[in-house]
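Encoded as structure tokens, here's the structure I'll be asking about.
Here the complex is missing one protein chain, while the rest keep their positions.
Moving on, here comes chain A:
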Amino acid sequence: MSALKIKKGSSKHSAYNLRPNFSDVTETHTIAVLVENEPGVLARVIGLFSGRGYNIESLTVAEVDHQGHLSRITIVTKGTPQVIEQIKAQLGRIVPVRKVNDLTVEGPSVERELALFKVEGSGEKRVEALRLADIFRAQVVDSTLESFVFQLTGTPDKIDAFADLMRPLGLIEVARTGVAALARGA
């Protein structure tokens, strides 16, 4: 892990430059990209990641402004600070991209993901699954005599934790939406 290096002249403008740009520590960042919702725009964003060898941990996309035809793409990605800066700069130069925000560095943000879990079982295991679901505040959205479908909203960590608990109790299928995120405050 390399130390924070502050070169003369690089720090007086903004605290943004204080980050060790060329450190080799891998960080996880959540990046929100506002794009014009035109055909192929998602392919451009994904193509950028595959073409330049960047990681996508999670990706969600939906139109958020129907009148202005704007979609919000939320990408969770991993890389060294230099790679993260490159990703943002590269995203920024895609023509239909209006705005790129790094929610991880631009102050506190909230992240939520929704997941559906199908858990099969009977007897003691079935009761235990229901009990844990209650603790996690998961909702039952479908039920048969041998199965439940739980709906859970939370951070990716919480969803991972719930999945780990459900696995020995008969978890057979998971569907996750990927992360949606917003900066806190006004």
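To be clear about the criterion, contacts are C-beta pairs under 8 Å (C-beta built on N, C-alpha and C of every residue); 3 or more make two chains touch, one makes a residue touch a chain; residues count from 1.
As a convention for this text, contacts and distances are computed from a predicted model.
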Name per UniProt, for the chain absent here [options: "Copper chaperone PCu(A)C", "Acetolactate synthase", "Chemotaxis protein CheA" or "ABC transporter ATP-binding protein"]: "Acetolactate synthase"
Listed residues A:E36, A:E57, A:E120 or A:D160, member touching the removed chain: A:E36
Positions on chain A where the hidden chain makes contact: 7-10, 12-13, 21-22, 36, 39-40, 43-44, 47, 51, 82, 85-86, 89-90, 92-96, 98
